[in-house]
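Heads up, one of the protein chains got dropped from this complex, but the rest are sitting where they should.
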Amino acid sequence: MKRSQQTVFSKTVYRGFISIALLVTLWETGRRLNVPMLGTIPAPSEVLGLLAKMILKAEFWENWISSFRRVFFGFMAAQIVGIPLGLAMAANRVTHDVTFPMLEIMRPIPPLAWVPTAIIFWPTTELSIAFVIFLGAFFTVVINVLDGAKSVDVRYVRAALSLGSRPRDIFFRIVLPATLPSIFTGMAVGMGITWEVVVAAEMIAGKAGLGYLTWSSYVGGDYPQIVVGMISIGVAGYLCSSLIRFAGKWAAPWQRLF
Amino acid sequence: MCGRTNMSIEFASAADRPGSVQAEEQRQGSVRLARYRLVLWLKSTTPYLGLAGIVAFLGAWYLLTEVLALPRFEKLPGPVQVWNEFVSRDPTFGTSMFSPDYYKHILWSSWRVAQAFFLATALGVPLGLFMGWKRTFKDYAFPVIEMLRPIPVLAWVPLAILMMPGREAPIIFLAFLAAFFATTLNTLLGVESIDESYFRAARCLGSKPRHIFLRVVVPGAMPHIFTGLQIGVGVAWFSLVAAEMVSGEHGLGFLIWDSYVLSQYPVIVIAMVTLGVVGYLYSALIRLVGSMLMRWTVREA
Partner (left out) sequence: MTNVGPPAAVNGRISIRNVSKVYDPDGVNVLAVDNCSLEIAAGEFCVVVGPSGCGKTTLLNAIAGFHGITSGIIELDGEELCSAGLTTEPGSERMVVFQNGALFPWYTVLENITYGPEVQGRASAREARRAASVLLGELGLSGIAHRYPGEISSGMRRRVEIARALINDPKVLLLDEPFRAMDALTKGVVQEFLLQAYDRVRKTVFFITHDLEEALFLGTTVVIMTTRPCRVKKAIKVDFPRPRSYRVRSSQRYLELKEEVFEAVHEEATKAFEAGERELA
């Protein structure tokens, strides 16, 4: 039994609006009064003004497309390799025992530490960045799928066996659906990591994209644009995560979230 | 007790033994159990398959880079190359286990992460606890956090450099930010996952609010708090490496980038492996502290 949420829906939302509005107002007033602590951080009005102008320019959206493309390829690759591997590891003890130690050794190495190696190895910058993204999401995916598949209640498997299922049925009709929520959790977390990596990789070695936009704004001294870049990345990441959450609910409608 | 005596007999012998003897027996019992489990593990195929997996990986790496020298692979440093470099007393590229610079970089990175981590814990855990305990506070604080969270930590690099003085502060700030979100949110989750019955029982027993906070909320959320701390330390390392690569002068992240720029490829691998090991040790340390503080969950297994 979870702690019950007794507050009325609207009170929570109302308070949320108030606190955000308060923060933005303080930020704006602080800049107008040139409060020293805020330094050279641009004011919300400047940022919003610039954002309104940039939305109309094509190159702004080209950056979006660049980042999204990298995210998509790297992320998809991680799912395509990671999900089957995780399932195979859960299903087959030998596969698990052979691959698990090596994975656990590689996992603590931060994905960005791979950037130089990736650049040396892959012929193009795009591929290098996609590879690093792949690594970032890959480990998360495998761990989540493994956990999910291992924790399928054995009673469901036994019930299936009693009902005359073949191994193939058990896998596709019991283990796979039962693991779906974990797969989507892995995807959601992996997506968060992916965006972190994309931004960093673009800052270090990119020539286009939202991370590159943010970094080059700093280098070029265009401070409001830095914040525009940050907000864009935040929104982009949030959209992707929401998409995954939505897909998860569609794929596993039986998951009731209390 | 009037009437039944058989129930008391069950415990009569246990009641006679003083507590310390019991505790000692329990300790010896768990040592024996651990030894038994170790023997069982060694007798199974698991450790050997794992070893085979590692050897296969190293073997493939060696083959592809140094023996067969396939087109794209030949540029990468091979395991033998890296190892020789690492253990040589006069390393070609200046970094091996015998060079003081190596340890200097490790210390720089470790110290930065430690600072970021402690800050994140000192701020994040109380914040999370308070948000979980007081709904009103959460309503005001949570939306702000949720709005800032989707922004990747590294997107803050330019702003951090602008806001903070010097070179160290921005780097630590970035690692702090990453760990902060993980810590706060996991702590919050921990408080919210405490079964309502515990709160009710505490109220029945006459607890005042501070009792409920200190004796129910804090211990009840501990397992989640420690999960959050482990995740936090992991992402702190993640962000730190990136920050060091972009704008550092010391540290393992800087070492990786610098070696790349100077074409000292084996050092890249040395630094990567070191990162993995140190990062792992940090997580293991936190897990250890957690298991010591939460003896009630360890024993449950």
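What to note about this one:
Just so it is clear, A and B label the chains in written order, and each chain counts residues from 1 on its own.
By our rule, contacts are C-beta pairs under 8 Å (C-beta built on N, C-alpha and C of every residue); 3 or more make two chains touch, one makes a residue touch a chain.
Since the structure is predicted, the reported quantities are computational estimates derived from the model, not experimental observations.
Contacts of the undisplayed chain with the visible chains, over the whole complex, involve B. In the complete complex, the residue from B:62, B:111 or B:198 that touches the missing chain is B:198. Taking the complete complex into account, residues 1-4, 7-8, 10-11, 14-15, 17, 19, 22-23, 195, 197-198, 200-208, 211, 215-216, 219-220, 222, 294-297, 299-300 of subunit B touch the chain not shown.
The rule is simple: only the chains that are shown with their structure count from here on.
Every residue of subunit B that touches subunit A in the complex is listed here, in rising order: 45-46, 49-54, 56-57, 72-73, 75-76, 135-136, 139-144, 147-148, 150-159, 161-163, 192-197, 199, 234, 237-239, 241-242, 245-246, 252-253, 256-257, 259-260, 265, 268-269, 271-273, 275-277, 279-280, 283. On subunit A, the positions that touch subunit B within their shared complex are 1-7, 11-12, 15-20, 23, 38-41, 94, 97-102, 105-117, 119-123, 192, 195-196, 198-200, 203-204, 211, 214-215, 217-218, 223, 226-227, 229-231, 233-235, 237-238, 241.
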